[in-house]
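With one protein chain removed, the remaining protein chains of the complex are shown where they sit.
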Amino acid sequence: MYPEYAMPLHSLILNCTLKKSPETSNTDALIDKAIAEFKRLGVESTVVRIADLNIPPGVVTRVDNEDEWPKVIEQIRACEIFIVATPIWVGHISSICQKVIERLDATFYDEELIHKDTGQYLFYNKVAGVMVTGNEDGAHAVTSRLCWTLNEFGCTVPPNATTYWVGEAGPGPSYIEAGQQSEYTNKMTLTMVHTLTEMASLLSANHLKTNLNELAERAKEPLPPIAILPEKHN
Amino acid sequence: MYPEYAMPLHSLILNCTLKKSPETSNTDALIDKAIAEFKRLGVESTVVRIADLNIPPGVVTRVDNEDEWPKVIEQIRACEIFIVATPIWVGHISSICQKVIERLDATFYDEELIHKDTGQYLFYNKVAGVMVTGNEDGAHAVTSRLCWTLNEFGCTVPPNATTYWVGEAGPGPSYIEAGQQSEYTNKMTLTMVHTLTEMASLLSANHLKTNLNELAERAKEPLPPIAILPEKHN
Amino acid sequence: MYPEYAMPLHSLILNCTLKKSPETSNTDALIDKAIAEFKRLGVESTVVRIADLNIPPGVVTRVDNEDEWPKVIEQIRACEIFIVATPIWVGHISSICQKVIERLDATFYDEELIHKDTGQYLFYNKVAGVMVTGNEDGAHAVTSRLCWTLNEFGCTVPPNATTYWVGEAGPGPSYIEAGQQSEYTNKMTLTMVHTLTEMASLLSANHLKTNLNELAERAKEPLPPIAILPEKHN
Partner (left out) sequence: MYPEYAMPLHSLILNCTLKKSPETSNTDALIDKAIAEFKRLGVESTVVRIADLNIPPGVVTRVDNEDEWPKVIEQIRACEIFIVATPIWVGHISSICQKVIERLDATFYDEELIHKDTGQYLFYNKVAGVMVTGNEDGAHAVTSRLCWTLNEFGCTVPPNATTYWVGEAGPGPSYIEAGQQSEYTNKMTLTMVHTLTEMASLLSANHLKTNLNELAERAKEPLPPIAILPEKHN
């Protein structure tokens, strides 16, 4: 049905709700929509609810022996499609989502997670998406924050790689209470799943060759002066 | 030298400084670094200083007969690599950069700029980068804002597609006064140019097939209920 | 009726819509609600639609002889309550609102606008509020951006000094089309007007004495080392 995706692809979705299982999570309800569509495209999905795991805050790969973060890192290694899903709290990502970002920050500095020859970070050649639910406002701020952060970590962000639902200004129903079938959100979710899958397929077959180690070396020398530049046109 | 880039590639860089030519622009000095590297990779660059053009604010494709925005749209059509470059003012993108975003917002609704069959927006199959200069703070906020916005417009954002320079807290030298050779900024600039070029090359040879029209149709019907979903694993 | 406000108070509201008069502005419709309540409290309001004036971008007090910004500065001087009102475009303040911020940035450096003895900026002893309309999302990002910016310029921000209306995720009716009587928005608007008025009355009768010139002098010397500090308790 989707013969172009020759390679098996896997999506990993981190649900950063504050609620532990089995409490109902609105973010999870939105995630379900994406999983169903990934399945149609032949992509297998795994959801990790971070609140269920023992993951202390910190900016290191492993905090202590009970730390369950290293197994999330293994799941990240294994996926081609990486999605961060978060509720909005007081206009921004959940504290659990920020904790995930802080833990991921360590991947920049962990030699085991960086490609020895190219210096590429853990997330190079993976694609990233963002899913957000809230009862009002904040989705654009959250997706901006996550788009940039995931890009900084090394992810490629394909077109329209975000989906969200929020209600009108003020207190009001959450995603599930509101019926969870907003046409606009549905469209964003489907689009995100398709562009993520296409791009993951493309990148899996065509790894980036950019050599960060070489570029880091070159960056130590001054870059060419303006004078030698070609004419610029308006 | 870079035989993998068979197709000729073009980068278009919008400099959103508040200053008109020929006033010296710090953002322009950073842009020069990118242009020189693009040239090494065989990518031809065009810089447009928006302040030099007569572009009224608005959320339409053409405001009036004197409006020079349509010719920028033509330049966007022709490029594979699209970069927005802006100074930081009071912690955020320049008013001219926001004006550009508002004008670009019209591309969502202009039938001439949307692919008839696939519904893909003007920026699908183009890649996007962000360049920022300021004398202190704000680069991450600006790059987040632009990363998401350009992704929303349909751009693909390859890894580390942003570069910036800012100084220490408080008033202080601007990019040029500070010597314009920060090793960290140089590294980001080189990396951005390389990942943009690789990804543009990849996308030019492999256009995304995602059909937004079809997905928009499907979004009108409810997406599958949770019940039929596969087991999810933590 | 409100005898506690002995002094006459004036509010100045800058409407940063992209539309020129007499085009209908949703932001203006929200502003009207505030003006009516200010009137009940005996506060006289002035609205300036920035798009109607000839105000070039820049970071100076006066750009050229046609520049109408200086007369806005005179209106700011005369008010006790200063409100910035803006629509949301692609998740953020309008380009015209950002232009206003850039022009206001010059007030930090213009000797005529700074109190000679205390070094207090133009906005010291004025209070600030924020009004936002959009058809979906972005209100919190916009109010955060403006709250901080106005505070940085020297304004006092009394409790709940912001009001906004946004609709559900996706395209949809704007404030006026949606009936402009959201109970939540009404409550925020009334609260904003009351806290602004109370605080303006308080500050008008009790100007801050903080001497920025003296503090700037002291800042040149090292501040006391940790060692001499009192015990801190958790």
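First chain written, first letter: the chains are A, B and C, and each begins at residue 1.
In the analysis below, a contact is a pair of C-beta atoms (placed from the backbone, for glycine too) under 8 Å apart; a residue touches a chain by one contact, two chains touch by 3 or more.
All of these numbers come straight from a predicted model, not from anything done at the bench.
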| request: Touching the absent chain in the whole complex: find that residue among A:Gly42, A:Gly91, A:Gly119 or A:Pro224. | output: A:Gly91
| note | For subunit A, residues touching the missing partner are 18, 51, 57-59, 89-96, 98-99, 101-102, 105, 145, 148-149, 152
| request: Extract the touching residues of subunit C with respect to the undisplayed chain. | output: 4, 21, 29, 32-33, 35-37, 39, 45-49, 52-53, 121, 123-124, 140, 143-145, 147-149, 151-152, 154-162, 181, 183-184, 186-187, 189-191, 194-195, 198-199, 202-203, 206, 208-210, 212, 215-216, 218-220, 222-224, 226, 228-230, 232-234
| note | Note that subunit B touches the absent chain at residues 91, 136-141, 144, 164-171, 182-185
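As a convention for this text, only the chains that are shown with their structure count from here on.
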| query | Which chains share more C-beta contacts than any other pair? | reply | A-B
| In terms of residue numbering, is the interface formed by subunit A and subunit B classified as same (over half shared) or different (under half shared)? | same
| query | Based on the averaged CA atom positions, which chain is farthest from subunit A? | reply | C
| note | dist(centroid_CA(subunit A), centroid_CA(subunit C)) in Å evaluates to 36
| message | As a quick test, compute the distance in whole Å between the mean CA positions of subunit A and subunit B. | response | 20
| task | Mind pulling the residue numbers of subunit A that touch at least two other chains? | result | 140, 144, 183-184
